[in-house]
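Complex shown without one protein chain; remaining protein chains in place.
In order of appearance the chains are A and B, and numbering begins at 1 in each one.
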Amino acid sequence: MTDVVSAPPTTVAPPPPAPDPTPVPPATASRRRRAGRALGVPVGAVVIALLVGAIVIAVEGHPPLDVYRSMVEGVTGSRFGWRDTLTRACPVVLIAVGLSFAYRARVYNIGPEGQLLVGATAATAWATGPAGSLPGPVLIVTSIAMGAVAGAAWAGLAAWFGNRFGASVVISTLLLVYVAEALLAYAVRVPLKDPAGILPQSRVLGGAELPVIGDVRLHVGVLLAAVVAPVAWLVLQRTRFGFRVRAMGHNSEALEANELPAARIATRVLLLSGGLAGIAGYIQVAGVQGRLIQGLSPGFGFAAITVALVGRLHPVGVVVSGVLLSAMLIGAESAQRDFALPVSAVSMLQALVVVLVVCGDALAYRRWRT
Amino acid sequence: MDAVLTVATLSAALRLAVPVALAALGGLVNERAGVLNLALEGMMISGALGGYLATNETGSPWVGLVAGAAAGALVGLVLSLAVVHVKANQMVAGLGITLLCTAATTYLFRTIFGIGTVPPRIERIGMDALVLLTIALFALAWFVLTRTTLGLALTAAGDAPVAVDALGYRVDRLRTGATVVSGVLAGLGGAALVCGPLGLFLENVTHGRGWVALALVVFARWRPWACLAGALLFGLCDALQLRLQGQATAVPYELFLALPYLITLAALVVRGRASRAPLALGEPFQRATT
Partner (left out) sequence: MASTKRCTRTIAASLASFALLVTACGDDDAEAVDAVAEEEATATGSAASEELPTLAIILSGQVNDYSWNQAAYDGAEALKEEGVIADFAYQESVADADVERATRAYAEDGYDVVVGHSFNYGEAIKKLAPDYPEVLFAYAGGFGDSSGNVADYAQPFHEAAYLQGILTAGAAENDIAAGAAGFDIPVCENMFQRFVEGAQLVNPDADGTYLAVGDWNDVQMGKETALGQVDGGADMFIGCGQGPTLGHIEAAKEAGGYVTGYVGDMSELAPDVVLTSTVWRLDQVFREMVADAVAGNVDPAPYYEITFAEGGMEIAINPELEGEISPEAMAIYEEELAKVESGELVVPFEVSE
């Protein structure tokens, strides 16, 4: 966690070895015990949150069980529940996969929200501008690339500030979110604005919109996320780059002695996480919104931080936590509609789950007693 | 262009700076002790609601400030329980607590005042008093952090917890204390916003000022006076951009909106090299078992 606020690894004495983000259980722990912990904590957290929620719901004057049934049915009960769950999880999972590389290398990019917005803006500029006449598939692929490059560049800016000037990555990525918001506001008001309307929004993406599958029209961005996660796992486990990322998280000094400047790895993971955030931005525009609008992301970039860490920085864990948190949200919306629950009551429960999971994790993996 | 650097601009800068400065001081104390505090925003909003409710109840905004500080302290206690004692991941726990506080304050406010009624406006404290209070708190924090053994122990708990432990200090206690103090200060910041310039509470009234405070701590290189200066600079940028926007209509206004952040970034880049974070920031302390 040290370089959360310090200068990048090249300029500062490396941190003392820190607890592994994915704690290795003692050798005696069986696989089953590990699985128990991996499942037990989130399940326990959800149960406690539901019990607390039951009290809140009862105070609001609704029968808790009916409300919870409505939540479950919101996800499983309709044709669109599972599609909505996956669609909502898609950008968050993509970003969180990138973050799991960065955070493993102890490079704390907390501004993927900004990278997402810039990626979406650049990709829209490309798709509605110079590339508009390209044939569909080429247009989509180049737009994705454009989103990735722009998102990576935005994160790369933070890497450059860090490596060249010693500015903290955490703070520069965070500040760049605000700058990206202003950039997006300008883009939809002036250069990218749809001349046919008066609203601050881009033209419709048309041919650059993502193809959809099935009668529920699941956009293919979801498939992309589903492919990216296992590939990321392979990269992390089987490649030199993955090894270096993991090594940097453990001991950047040793890495530097034998391998490669830590600053290089820091730059690469920032580019990677920024690029994935940029792709997520384009997917949100081309798969869900159809146009670039200011309210493009309800904080996907921030949600992804939680998803990445709750998923224990493991690409597969990230998919699981991303989909589960998304399902909770979809279910909660349904309950909110059915019972006119205040949205704040629902958000409270979601936040409670996050806090409980992270505390439960710490307790379950505690290997020491003072 | 008219002069934009007027007394009015400066006082606007002060009004904008005070809540952020107090929260930033809270974050600073906490980070000095080695705990990263991403719950600052949550502490601020809790302090804001606490301050509003208490002022509304008693009619005294000073009671409101105390209540705001107490509400913040409560959040600090929860955070310290999670990150110091349970040793949960400081980023997620902090983010989660911020989400929790934002939702809980909105929920409570609505449950208390309902839909369609006008919540009462509360008595307010003059800005002079709040500015003096802020300066006094910064002076106190500076004195304690740099001139007392407690302050040195606290800072050491953030730099070399193992050594502090060997000297007989309880690292976890120091950190718990720092986290609660951080809650007091950030809660005070939220209450200062509501009991000072606003006189009302709204959903999410602190509006991300806690995040700005977090950035200011790094910007100030963990030093109290620099932190106050940073908050003033930020407030000044905001006050200036609002005045410049009306005059330089040829420039896209979005540039002015981004100006405070761009300037903070620039300052960060210029000063970056010299920064030195507490070495054990974000690391839970664990005694070696024997």
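Everything below uses one rule, namely that a residue touches a chain if its C-beta (ideal position, glycine included) is under 8 Å from a C-beta of that chain, and two chains touch if they have at least 3 such contacts.
Predicted model only: the values in this text are computed from it and were never measured.
Colleague: Check the whole complex and report which displayed chains the hidden chain contacts.
Modeller: A, B
Colleague: Looking at the whole complex, which of B:V205, B:V218 or B:L265 touches the chain that is not displayed?
Modeller: Answer from the full complex: B:V205 touches the omitted chain.
Colleague: So which of B:A21, B:L65, B:A141 or B:L193 would be touching the chain we can't see?
Modeller: Per the contact definition at the top, the residue touching the missing chain is B:L193.
Colleague: Give me the subunit B residues in contact with the hidden chain, please.
Modeller: 2, 6, 8-9, 12, 15-16, 106, 110, 113-116, 118, 121, 193, 197-200, 202-205, 207, 238-239, 242-243, 245-246, 253-254, 257
Colleague: Considering the entire assembly, which residues of subunit A contact the chain that has been omitted?
Modeller: Against the missing chain, subunit A presents residues 25-26, 28-29, 33, 36-37, 40-41, 43-44, 47, 63, 65-66, 68-69, 74, 78, 80, 84, 88, 182, 185, 189, 195, 197-201, 204, 284, 288-291, 293-298, 300, 330, 333-334, 336-337, 340, 342-343, 363-364, 366-369.
In the analysis below, only the chains that are shown with their structure count from here on.
Colleague: Distance-wise, how many Å sit between the C-alpha centres of subunit A and subunit B, to the nearest whole number?
Modeller: Centre separation, subunit A to subunit B: 26 Å.
Colleague: Give the list of subunit B residues in touch with subunit A in this complex.
Modeller: 31, 36, 82, 86-93, 95-97, 99-100, 102-104, 106-107, 110, 172, 203, 211, 214-215, 217-219, 252, 254-255, 257-258, 261-262, 264-265, 268-270, 272-284, 286-287, 289
Colleague: What does subunit A use to touch subunit B in their complex?
Modeller: Touching subunit B from subunit A are residues 1-7, 11-13, 15-16, 18-19, 56, 108, 110, 161-162, 165-168, 170-172, 174-176, 178-179, 181-183, 185-186, 189-190, 302, 305-306, 309-310, 342, 344-348, 350-352, 354-355, 358-359, 361-363, 366, 368-370.
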